[in-house]
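The next block holds one structure in the form of structure tokens; read it before the comments.
Yeah, one chain of the complex is gone here, protein chain that is, but the others are all in their spots.
Up next is chain A:
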């Protein structure tokens, strides 16, 4: 018993200097967890009790991988179904009502009328275009006319001079 105690005292000294091996530390643990600890070493007891007590603690929750994955898959399928339903329901619910169909017909009629009107205008424009070329011809003629008129003017001054000289 005294030998054991002597040994333990040496070991605890080494222990405090962090020089014990794992094996020696196991010896210390065994000693301090037993019932016959020498009174002058008793204050070490709670420490070793606490260490072995702490090692009993367990992580009791699940390893979370599986649940998370299936949850994700579930949500993906829910989303897929939702998209499908939207695809089916939306055109029916929000699709053309009778009012809208009527509106569409009116819009179509208006469109056709408008197109007709545009066609007429464009016909007119084409006519107008030929007339424009005519106008251009006219304007050329007018310029010629202006030129002749100028010559006429010259002719006028000349005749005036002649008349003065007379």
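The rule is short, and it goes like this: a contact is a pair of C-beta atoms (placed from the backbone, for glycine too) under 8 Å apart; a residue touches a chain by one contact, two chains touch by 3 or more; residues count from 1.
Operating definition for what follows: contacts and distances are computed from a predicted model.
UniProt records the chain missing from this view under the protein name "Sigma-70 family RNA polymerase sigma factor", selected from "Peptide/nickel transport system permease protein", "Na+/H+ antiporter subunit C", "Tryptophan synthase beta chain" or "Sigma-70 family RNA polymerase sigma factor". One of A:4, A:47 or A:72 touches the chain omitted from the figure, and that residue is A:47.
The omitted chain makes contact with just one of the residues A:19, A:103, A:116 or A:143: A:19. Residue-level contact of chain A with the missing chain is found at 15-19, 22, 25-26, 42-47, 49-51, 53-55, 57-59, 61, 63-66, 68-69.
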